[in-house]
Each structure stands twice: as structure tokens, then as C-alpha cells.
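Below is a structure I'd like to ask you about.
All protein chains but one are shown at their positions in the complex.
This part shows chain A:
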Amino acid sequence: MTALTVNGRPVRFDIDPQTPLLHALREAANLTGTKYGCGVGDCHACTIIVDGEALRSCLITVAEAEGRQVVTIEGLSPGRTHPVQQALVAEQAIQCGFCTPGIAMAAAALLARNPDPSPSDITAAVPNLCRCGVYPRLVRAIQRAGRVARRVETINAAPAPGIDPGDAARAVPAMDRGA
């Protein structure tokens, strides 16, 4: 059994320790937000944050992750509140969404160490492959996320899931049965 911390919780994997962390997360822990795209480190769709660093989970084994702090897209923020998540939605820098979790994790790790990245900092830190072609929006979205992280801008583009019907009714007249 290999013990590590995933999204703040202690987890023990009863699995072949040579299993790539990607598959331990997806198939054993059912954390399916981390995506398989190639299994050999080319596409970065499986990017997660391990001890603060953006890593490709297809290239780390469960054994190598022992004792480390792992954050997946599911644990990046409560209710999609991370500035990168808000900015990606605000700029509509997402199409099919398959590469999005990996991009969000790479960008979040970048902003954690450099909240005011230049375009070349961003291109260096986000090597993720996107076939739909959201690239023209990424630099802008990540710089915008940086401004949010530095508290010079706020965004409210992606509401938290599970909105209470009562709250919805108060905000949206169409959903208010008393209206």
C-alpha cells in the first residue's frame, strides 16, 4: 500500500506501485478530471500539481508519489473559484474541454510562483497540447487570472455548482414562482 495525500486527504493505494499516478487517480480513486491523452508525456492533459510543481501524472508512478502532496483539478479550488478557472471561462478559452484540466493545473502552478507572468513565461509554463485551438485566448486568460490573484481585478464567470433554488429565484425573476 502506497500512502500519499490527494487533495488534502490521506489516500492509500492497494495497487501495483509501478502504476502511473494518472491511472491510480482515474481508475482507483475515481478522480476522472485528470485526462489520459498519450501516456508518454507529450500532451500534458494529465498535468497535476505535486508538492507545488506541475507534473505529468502519466510519468510518475504511485511509488514515486509516496508521501507527497498531490492536487488534482478536483482539488484546485472549492466551487471553481480559482482565478485560473474563472479566467478560462470568462475568456471562453475552452472548447471541447478535454485538455482544460491540464491547462488549468499548469497555469495555477505558474501563478502560484509568479502571479504576474509575461507572455513568454506563460508559453514556457503551458506546453499543453490543445487540438481545438484555444491558444489565441490562453495568454490573455492566464494574465487576467494573474490580475485576479493579485487582487487588481475580480471575475465572476463560472458560478459554483449546486446553486440553491431559493437563491436562484431571488436572482432570476424567471425562476421565482412568486413573481
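Simple rule for what comes next: a contact is a pair of C-beta atoms (placed from the backbone, for glycine too) under 8 Å apart; a residue touches a chain by one contact, two chains touch by 3 or more; residues count from 1.
Here is the rule we use: contacts and distances are computed from a predicted model.
Hidden chain, UniProt protein name from the list "Carbon-monoxide dehydrogenase small subunit", "Biotin transporter", "Sigma-70 family RNA polymerase sigma factor" or "Molybdopterin-dependent oxidoreductase": "Molybdopterin-dependent oxidoreductase". On the side of chain A, the interface with the absent chain consists of residues 15-16, 19-20, 23-24, 26-28, 30-40, 42-43, 45, 72-74, 76-77, 80, 85, 88-89, 92, 94-101, 104, 122-124, 126-139, 157-159, 161, 165, 168-169, 171-179, using the contact rule stated above.
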